[in-house]
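With one protein chain held back, the other chains of the complex are shown just where they sit.
Showing chain A:
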Amino acid sequence: MKILVCISNVPDTTSKINFAADNKEFDKNGVQFVINPWDEYALTRAIELKEAKGGSVTVINVGEADTEPNIRKALAIGADDAIRVNAHPKDAFFVAQQIAAVAKENNYDIILMGKESIDYNGSQVHNMVGELLSIPSVVPAFKLDMVDDTTARLEREIEGGKEVVEVKLPFVASAQQPMSEPRIPNMRGIMTARTKPLQVVEPTGAEAKSAYVNYSKPEKKGGVKMIDAENAGELITLLRNEAKVL
């Protein structure tokens, strides 16, 4: 079974977000980048499936050379090889086209990625890749098992419940917890990752369909109004009469 896992290179969850160039660009200064946490669920589940059933796990990232440390980390966690599409990820449609172009040449059985990236929160790429390849996409899945060699059984979240879906290979799925328990690379993994193949390919001529023109940050709160614990019931009155939210 050939599995492709798509990973994003995103600011660490604890990062303070700032902008540069007159709020036109994200400010990378002092920011630690990690594998998108949602993508880690996809990566570890792919590795678990490979360990159980055989096959290979390829990691793909659409990004410039500075994403390679995290691609190597994915290899250290257990992916077999990696592809970096050498381009700045302009928007979701652009990224989906790059992934679909690579997938068309390689006949993957399963394409997995996180349900969204924690930087642009678009939650679009998985469905777009499925549509571009004319294969089903199951989004957002939190359980993925193989029924037999050609069929997978997934559980996906719906608002207020869950659905069980069976789908033939090939397909796209997005991952969220508790699909798997993300792994920390061990020393042996880190050593072998150095020599695993990381292929750099140039992007297709796909166009973006949107352009990020400006950034801003939420307004600061006006400050907290403290209520004495002894008179906690007062809070309910304030929420109704002052905040008008009850």
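Operating definition for what follows: a contact is a pair of C-beta atoms (placed from the backbone, for glycine too) under 8 Å apart; a residue touches a chain by one contact, two chains touch by 3 or more; residues count from 1.
Operating definition for what follows: contacts and distances are computed from a predicted model.
Peer 1: Given the options "Cytochrome C oxidase, cbb3-type, subunit III", "1,2-phenylacetyl-CoA epoxidase subunit A", "Electron transfer flavoprotein subunit alpha/FixB family protein" or "Sugar ABC transporter permease", say which is the protein name UniProt records for the missing chain.
Peer 2: Cross-referencing UniProt, the chain left out corresponds to "Electron transfer flavoprotein subunit alpha/FixB family protein".
Peer 1: Out of A:Met128, A:Leu144 or A:Ala193, which is the one that touches the chain we can't see?
Peer 2: Per the contact definition at the top, the residue touching the missing chain is A:Met128.
Peer 1: Would you indicate which residue among A:Ala87, A:Ala101, A:Ile118 or A:Ile190 is in contact with the undisplayed chain?
Peer 2: The missing chain is touched by A:Ile118.
Peer 1: Can you work out which residue in A:Val5, A:Ile111 or A:Val138 touches the chain that's missing from view?
Peer 2: Looking across A:Val5, A:Ile111 or A:Val138, the contact with the absent chain belongs to A:Val138.
Peer 1: List the chain A residues touching the unshown chain?
Peer 2: Answer for chain A: residues 11, 13-14, 16-17, 19, 37-38, 91-93, 96, 118-128, 130-132, 136-140, 142, 153, 157-167, 176-178, 208-218, 221-222, 224-229, 232-240, 243, 245-246 touch the chain left out.
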